[in-house]
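Every protein chain except one is present and positioned as in the full complex.
For chain A:
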């Protein structure tokens, strides 16, 4: 995937007037003359190529036709350089016209600058483990979330989409779970040098339509991103000290480029459908199941409420409820526009974006996002002072049903009545039908306003010494609500608006950061030295309030808390997080062969206990570029080779604020009409960060001029000082103490990437890349695990992401019921004693295969994502087979008489209590944990560059893109990726778009 830098961002520079290019010349030549020419890549013109006069500061850039004009003397040498192409030097002598054909350079990868946060490093001199994608990878994907854009493209980075609802969350794990606490595993996000908190901005009970509370990461607009670098090992993350444990995601946004003012626009429109539906029983099969169930239970007269089978409902009616309720088509619109340009000294970029995504539910629901960004760069004439400002403002609005219809879509009897009656009103079928569309009366609404701004000032103090200050500010305001008006109930209950209720939540988060830095570069004989020291001051204020209002005078006043008869404050949290540190880096490079990188950080955080405020973190990384050793010099096979290793410590301060304090807080219990104040927790000064010791060894080799590039990395991370509730004897007054426990979690794994340039001719090229990750996660130690609240969750020697379940022993051929291993042999199946089978739900391996084909003006790009894993078969967990709920067709293979070998137990209408209990046990057994591996065509994009003659004054490109187009899996549930029950699976998105520059 890394080859995608081959084309820079400003693909289409725009000057059509040759004279304009002269304006960039800052130094006049003696006896100069005008030299002009056209630059091509053999197919078409290459705009944006830098043409420099060797040894002089004069540069120009080729325009959109690939043409340039420069003033130079006959003795000069012109240097043509462009990222991704081999640099060409041409002596002018007497030529007036110099035409150049650039050749794509596969080895150019090694020259690419990798963003490591506080510094950048050439790919070939990199000592740490950093994965990268660029705007080229992102723009082929019709996605609105930054994590979605990374999915399947980076080794060691496991991302899953939780639901297909617009504005929903993704989960990310970089090299596995390090913390025993579920919320302690998020990476650090940095946008243009400003830390961006990924802590949820929602509140569980207000985000009812999603599996987890709202994440702020949706505020980042993928179209604004120039590159994403993910820092993984100690060498790369130790400079982030107490926040680097779970990896660092660096987001760099697009910057203004010099050149004539350029307008760009992109418009795309598309559709989204649910990726997979479950195969459910049709009416005939369903009613046969029901009839058999009642017969099994010895019930001959169908009960009054068995509407589906007792004749109340039409027995010949059939509705595919999945198609009806979640089978709609989401409309997806995305519009981008930007203006950029500038002189040698000052450049700017203004961009704006609007996107809208409707839902697959019936009704008018949509997720909308709009944002505007400004980037300005300026450099003083003496090139000593530089300033770079970026500011972005994002607005999001989400309007969804407060209850996802997915569960009801699979549960409803296939012969359930029509949704609407003849008059067009919701049909309750004489109160026999709990119409699923009632749920659409409850709404989830959210609005998010987010500002991220940063300024980077730098000054070249003396030779080789640069002083920098990074200033950043973020301001986020979020409000969301979920309503449950009385109209979500069957009118038969005659509930009035006094039964209506609403949950709402507001979150406000502000942060600022100041980071002065000093950078010194020098060469001492053969050793190049690069030294950085810096300091961070950061503060983040967070305020969350959640309320419930209930009993309204009218449902139309549900958003007015003053109209609620009771309001209850459910949460009120305010916190201040302060952070101060010193960091540094010493990089020593001997003859570009041996490189040592020392990084360190001393962190102080208000989250740590008094006397424990400060902590040291550090790492050392080595790289040996063996391919330039003498013994490899004369070979034609190995073109580049590097061995690198690193070891160091990082930490995690995702431990909540004030956790060491023994404060008093409201107790939610009244006495004498007053809410009591209770001691919140024990005072614990020893409270600190979690430590992660990371070790990595990797080899990176290129063969045949880097046409085949292979990397392999082995790592072992050991995360200790786990911050958990350490069980305490009751005599302390508390059951546990939040403190650093001497428990250790280990993640070890192997990551491979291969990139091959399979074919490269004048008209046709084919490049493939593969990333593959396999990892083992293990809880090595946990003192007093048995007494802790984690005793049923974790097992020493096992991964963190396990399930303790019953051992399923198949269907008892005599009773026809699911049977389980009675581990303690007491004749009963009881959770505590008999759930002893351990199932690992971590993926055993995952990765992606990416191919890019280029034929003349056509580009075809596709990514297959693969995951090998086990997960819950949600389809088997819906309801007891035989009850008034529909089932997947797999239940047809069921037990009917003694001796039957089948996969589904005896049907029951619910009267067979033992069978009902057996189903509940089955749902908590390894019988429902099945292979959920899949191969998915995550992304496919086809684009066509219009020939210049079609639109002489602009560059134009048409695109056809799709996400999740194809899934190959044996999984029986709806979707193998997002297995959260009751939520819309991810969507298959297909969009068509047009992109133009002029």
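The rule is short, and it goes like this: contacts are C-beta pairs under 8 Å (C-beta built on N, C-alpha and C of every residue); 3 or more make two chains touch, one makes a residue touch a chain; residues count from 1.
Just so we're on the same page, contacts and distances are computed from a predicted model.
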Worksheet item: Given the options "2-oxoisovalerate dehydrogenase subunit beta", "RagB/SusD domain-containing protein", "ABC transporter permease" or "Alpha-D-ribose 1-methylphosphonate 5-phosphate C-P lyase", which would UniProt use as the protein name of the unshown chain?
Response: "RagB/SusD domain-containing protein"
Worksheet entry | Contact residue for the chain not shown (choose from A:579, A:689, A:846 or A:971) | A:579
Discussion item. I'm checking contacts with the chain that's been left out. Which of A:430, A:523, A:665 or A:844 qualifies?
Written reply: A:665
Worksheet item: In the full complex, which of A:335, A:350, A:372 or A:533 touches the chain missing from this view?
Response: A:533
Worksheet item: For the chain left off this view, which of A:496, A:676 or A:898 is in contact with it?
Response: A:676
Worksheet item: Quick one: which of A:202, A:727 or A:848 touches the chain that's been left out?
Response: A:727
Discussion item. Applying the definition given at the start, please give the residues of chain A touching the unseen chain.
Written reply: 380, 384-385, 387, 457, 459, 461-462, 467, 469, 471, 516, 518, 533-535, 537, 572-580, 582, 602, 604-606, 608, 613-614, 657-658, 661-665, 667, 669-680, 682-684, 727-735, 737, 784, 786-787, 830
